[in-house]
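With one protein chain removed, the remaining protein chains of the complex are shown where they sit.
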Amino acid sequence: MYFASDNAGPVHPQVLAAVAEANDGYAMGYGNDPLTAEVQAQIRDLFEAPEAMVHFVPTGTAANVLALGCLANPWDTIFCARHSHIQMDECNAPEFYSGAKLTTVGHGDKLDPKVLRKKIAATGVLGVHGAQRGPISITQVTEFGQIYTLTELAELTAVAKDFDCPVHLDGARFANALVALNCSPADMTWRLGVDAVSFGGTKNGCMGVEAVVIFDPAKAWEFELRRKRGAHLFSKLRYLSAQMKGYLAGDLWKTTARQANDNCARLTAGLKDAGVVFDFEPQANMIFCQLRRDAHKRLQAAGAMYYLLDGPLDGPDENLLPARLVCDWSISDERIDQFIEIVKG
Amino acid sequence: MYFASDNAGPVHPQVLAAVAEANDGYAMGYGNDPLTAEVQAQIRDLFEAPEAMVHFVPTGTAANVLALGCLANPWDTIFCARHSHIQMDECNAPEFYSGAKLTTVGHGDKLDPKVLRKKIAATGVLGVHGAQRGPISITQVTEFGQIYTLTELAELTAVAKDFDCPVHLDGARFANALVALNCSPADMTWRLGVDAVSFGGTKNGCMGVEAVVIFDPAKAWEFELRRKRGAHLFSKLRYLSAQMKGYLAGDLWKTTARQANDNCARLTAGLKDAGVVFDFEPQANMIFCQLRRDAHKRLQAAGAMYYLLDGPLDGPDENLLPARLVCDWSISDERIDQFIEIVKG
Amino acid sequence: MYFASDNAGPVHPQVLAAVAEANDGYAMGYGNDPLTAEVQAQIRDLFEAPEAMVHFVPTGTAANVLALGCLANPWDTIFCARHSHIQMDECNAPEFYSGAKLTTVGHGDKLDPKVLRKKIAATGVLGVHGAQRGPISITQVTEFGQIYTLTELAELTAVAKDFDCPVHLDGARFANALVALNCSPADMTWRLGVDAVSFGGTKNGCMGVEAVVIFDPAKAWEFELRRKRGAHLFSKLRYLSAQMKGYLAGDLWKTTARQANDNCARLTAGLKDAGVVFDFEPQANMIFCQLRRDAHKRLQAAGAMYYLLDGPLDGPDENLLPARLVCDWSISDERIDQFIEIVKG
Partner (left out) sequence: MYFASDNAGPVHPQVLAAVAEANDGYAMGYGNDPLTAEVQAQIRDLFEAPEAMVHFVPTGTAANVLALGCLANPWDTIFCARHSHIQMDECNAPEFYSGAKLTTVGHGDKLDPKVLRKKIAATGVLGVHGAQRGPISITQVTEFGQIYTLTELAELTAVAKDFDCPVHLDGARFANALVALNCSPADMTWRLGVDAVSFGGTKNGCMGVEAVVIFDPAKAWEFELRRKRGAHLFSKLRYLSAQMKGYLAGDLWKTTARQANDNCARLTAGLKDAGVVFDFEPQANMIFCQLRRDAHKRLQAAGAMYYLLDGPLDGPDENLLPARLVCDWSISDERIDQFIEIVKG
């Protein structure tokens, strides 16, 4: 019963098969191989962006910070939600790669366009003294499992454009949002004014690969230099590309994302039925809820894995423990139902 | 006929099998899984260093620059050969990760202890004005395919110790040197005073994994923070560990290294027989030689892959083209012999 | 009628005289001159810290960021008030020099020990993922002109010590606080657990000099290297030392600070008498108040200089304009009274 994270599950067999298939004979290193070119083209097609730059990196943090490095100056500030991965979980990597400062907008996981506007407007007004207006980074799905609607995204990008600020989309769970919104990658990105995307694979069935998509191809060479300087250029890059190929084939990426979201919906329904209180209405594959202490004890005894949270999600009742449960594509209905039964006690 | 690089060949089946074997069920991310602990322990055993820090990263550059970041202060200079990977092929990643300057010692690929001593002695004499004495980075096998004997390594580390400078060993081709010297990992590292090692896997049969071994465990936490801040912490780290497990099992790493060296010896013998002039006597799996223009044309026509070099290795006779040929473990005798035959014309 | 900033006034004649006096003959550069040693010793005496490191830099930002660079690791976060100079007015210099992230504590200019404790406690709990606990930076006098009592400072340093976090005191207006508290420099710093101080001179009568005092002398060489690497090591350093000598002579620094505070008190009394509403009760040499629009117009017409503020200090009544008025030592009673008269209309 692994609900600790969507990085705890196995690699999808189709992804592993694609890696094995790529393991045939010789290929030039560093991305100068035909497979890499083929998969880059697939992603450009997927995003309906024939000119876009597409490159593969092994971690989500690398995707985020290399993209942000291309969008931010060292004297800028990057606007993001307080509960965003770049602010909470990347150990100063964004600052290291960009030189920029991070400015948190609001107190939660979701950017509010009004608060964003106010924060940007208040930035750079001191002339050379303070940090300057830099990129906005939007996390879709958010760190608390919420999904921005296309309208909400459009409101945020509109604010950004009003101030000529570029927009980055942290899509570590891009697929989970996309299938929930039932839109196209283009709809969720450049059509709204997004400039750079971290298109996640790792959390959704891959071993360790993310695509960075930057719609302005003029940034491509800079990105390559930043990737190399950051020590993220794989020599045997075809094995990153192969993962992505397996991930895209037959829309596997959507299938696994739907599966994960469906798993989460099943778990949500069961827990609600069991009377569990939710901090947020789950919209993708993550649940933030309050587990009763006795339920938690039974779950622990049964070997269930998930995180208890502190601080901002603390429940008022000390008998209720705030927990995060993440469903990946691979978790079985049996395990989900078993978890629910244990909660019911 | 792929002699372009030892990153052009396939992943060894045993490594891929280990990855597939690891792809079973759930495991905590970020290295908090039992497989990672198991393989870390194996490497500590291998190095006879029960206290050593062992961590896995996906690229050789990451291994080098994270290790150097732990050894160098931002106001130091790192001493290295002019033809070293950190100086020539890492696009300022060493400077980015350490803040330090690089000082090249000599003009070739191998550090001379006398020149090293002179360079270190001349450093830091201006008090606060110049860069300070920092780590020495030794590449074993060197970029031109040469191997330091244990005595030569000892002379270098002795110079370093005379000045209290820490020592890093860039072992992207660690195995190729070790089997040629027929010594143990401990003999080639900490017994000589090496403080940190990049223990390469990628060039010798893995997909993308290197172990960083730092013998002073007090550096371990700093390393972990630097790895995370550098965006090199894999979430599904078990798949790096699995590669390394497959690489170590049954001493595969030595077997593939010996195979690569043997392949190189076979190619060397054939080329010598064909009258080819060598710039260096090959000692591991790399050849730097002068190809006649007509031979090069025939090789190109036959689809052989290798690099022509410029500059420092330029031959005096313009009819001779300086070339680099690298043998990996996988290249077959047939391909080697075919290459030789084409050279003979 | 210059109330724009305490950097708008002239250099005190005694400081300029000390510079002129130092301009006699030859002296070794870079601080290797007897005058520098003499003034360093004076500051050690002043702080009753015979072992402390004392160095001079030309700007307050340099003092802050070099001190913080010595206290913070690149993976740390620095805790500071939202309205602190390092957060609002140093254009990412703290991030540049330390690599660390800044975490704001509360929404104002003053750190609350309870909020500080909560913020520190919530930091580093994610292991390697988030920024680690780093130094606390306290601004005395705060950016809104408030003074921490010694008790308040002790509460903050106690929190810091509970978490082994070092403490930096941004004392750009150190003297203004000290004379108001009527304590000694030691009382306000190391006796409370402060590790490093930016001891300001520029705002209080000097031309451009701040002393950095770090009480652990083991940090001295690192500081010197950071200062040089930051390009802040003056070649003709005696002219910084000379300013500081003139500043200290006969306790000029206390005299000018008292004068500035007294000037502010006179202005405060007059404005209160004129019915002006204050956002904070002035405690040092700065006033944050609401000027009526008509008064503002008359002041502008008369050539008075001060800043109108936005955002966080916005008054509810649009007829009231939030303003910052800063008094330096040099402003005359006539000018103050003239300002008050104009406000009265």
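Chains: A, B and C, in written order; residue numbering restarts at 1 for each.
Going forward, contacts are C-beta pairs under 8 Å (C-beta built on N, C-alpha and C of every residue); 3 or more make two chains touch, one makes a residue touch a chain.
Predicted, not measured: the structure shown is a model, and the values here were computed from it.
Though it is not drawn, the left-out chain touches A, B, C in the full complex. Annotation: of A:H83, A:R226, A:H296 or A:R335, A:R226 touches the absent chain (contact as defined above).
Screening B:A4, B:M53, B:C91 or B:A177 against the full complex identifies B:C91 as the residue touching the chain left out.
The chain omitted from view is touched by exactly one of B:A41, B:A122 or B:A269, namely B:A122. Counting the whole complex, the residues of subunit C in touch with the unshown chain are 2, 4-5, 7-11, 13, 16, 19-20, 23-30, 58-62, 64-66, 90-93, 96-97, 202-203, 207-208, 225, 228-236, 239-240, 305. Take subunit B: the residues that touch the chain left off the picture are 74-77, 88-92, 95-96, 99-102, 122, 125-126, 128-132, 310-311.
Annotation for subunit A: contacts to the undisplayed chain at residues 30, 73-75, 128-129, 132, 224-229, 233.
Methods note: only the chains that are shown with their structure count from here on.
Each chain gets a centre from the mean of its Cα atoms; the one farthest from the centre of subunit B is C. Computed centre separation for the pair subunit A/subunit B is 34 angstrom, with centres defined by C-alpha atoms. Taking each chain's centre as the mean of its C-alpha atoms, subunit B lies 50 Å from subunit C. Taking the mean of the C-alpha atoms as each chain's centre, subunit A and subunit C sit 41 Å apart.
Shown for subunit B are the residues that touch two or more other chains, namely 30, 225, 228-229, 233.
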